[in-house]
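All protein chains of the complex are present and in place, except for one that has been dropped.
Showing chain A:
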Amino acid sequence: MTMMKKLLTSAVASAMMASGAQAAISNDTVKIGYLADMSGTYRDLAGPNGLKALEMAIADFGGQVNGAKIEVVSADDRNSPDTSSSTVRRWVENEDVDLVAGMVASSVSIAVSKILEENDRLGIISGSAASSITNEHCTPNHIHYVYDTYPLANGTASAVVKEGGKTWYMLTADYAFGHALEGDVTRVVEANGGEIVGTVRHPFPTQDFSSFILQAQASGADVIGLANAGADTTNAITTASEFGVTQSGQTLAALLLFLTDVHALGAQTAQGIQLTTGWYWDMNDETREWSDRFMEETGVRPTMVHAGIYSSTMQYLNAVDATGSDDAQTVRKQMMDTPINDMFAKNGKIRVDGRMVHDMYLAEVKTPAESKNEWDLYKILRTIPAEESYRPLSESKCKLVNN
């Protein structure tokens, strides 16, 4: 009840504030541009099904907001910052797009957020991992919603070090995301008394990992840490098992795995791998109910990114509704003032640096015997509370934080 009251008061308060600012929705249209990898390595974790999740949110919201219609455009980012920049520039300069959603490769998100800042439009990043997006690359014009490399390292790396994996050899994807993840892992490993004994930065994407796995084996490290994603990670895991990495006593730590990756590997190959995730479809009735609807639409279970796209779109539309405006700063302020309580997050909060902080989960891939069907893949070992998960503002290098 108090919850409800709080919500109502904040809604009323912000409605008053908004009317004071003479807010209005430009062109009587809220236009959302969905930008993601629609055809390459990162397609399945967001891609066309992420667009479905976005459309589900709009439909559930009622198809219009505050009397204005909601339009969606979408584009393939081709994992290229250049292509994405020109798309987004066209969207905001010529086509009146108010919100850019989706966004997967970290290099794409960093490039796009700069353009959004120049043009004062809003972006909600759901797919990217680099924690630098809300640290040195933060802008007042974007929100990073689902997860980042900071909790990935905190969750998985600290669990592995505590189990005795003291020396690490890192295989890192050679671009913004890999570097950010490697940095965060190094910090966590060293803080827990471990040591990084070697690092290989491999080109993105790489098909054949045998050479790198061989170097990691020769290093004699306890743990081979994979600071990469998508097909790079699944290829590295497959090659590691072929070359007998685990038989020789080394542990494999995959720092970023999506449900779609684990599904592709299968419980047989992936069993026992620990990973950190922002959300899992089979956690409670609320997540299952939404996932069933998603599966009816798409034929697959949602990743944390799909769920995050749905949730963040809802939050955005709620904020536009409450303020009666599609102005980037007005809406972002309203979103920051409203705690997030839905099937994706409980008591999630958007900070001044644009980071949405919420509970994260340390999960383990089930064995084939435990797994009841092809999507029954994780057991949740531990909930990592929001305040433990993300980089504290006191350590932030973001220009919006007064440190």
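Note that contacts are C-beta pairs under 8 Å (C-beta built on N, C-alpha and C of every residue); 3 or more make two chains touch, one makes a residue touch a chain; residues count from 1.
Simple rule for what comes next: contacts and distances are computed from a predicted model.
Asks: From the list "Putative tricarboxylic transport membrane protein", "Branched-chain amino acid ABC transporter permease", "Glutathione-dependent formaldehyde dehydrogenase" or "Phenylalanine--tRNA ligase alpha subunit", give the UniProt name belonging to the chain omitted from this structure.
Replies: "Branched-chain amino acid ABC transporter permease"
Asks: Among A:64, A:119, A:192 or A:217, which residue is in touch with the absent chain?
Replies: A:217
Asks: Specify the residue from the set A:39, A:329 or A:367 that touches the hidden chain.
Replies: Of the listed residues, the one touching the omitted chain is A:39.
Asks: Kindly state which of the options A:36, A:176 or A:231 is in contact with the chain not pictured.
Replies: Of these options, the touching residue for the absent chain is A:231.
Asks: Where does chain A touch the missing chain, residue by residue?
Replies: Residues of chain A in contact with the hidden chain: 39-41, 43-44, 47, 174, 200-203, 205-208, 210-212, 214-215, 217-218, 230-231, 234-235, 238-239, 242-244, 248, 260-261, 263-266, 268-269, 300.
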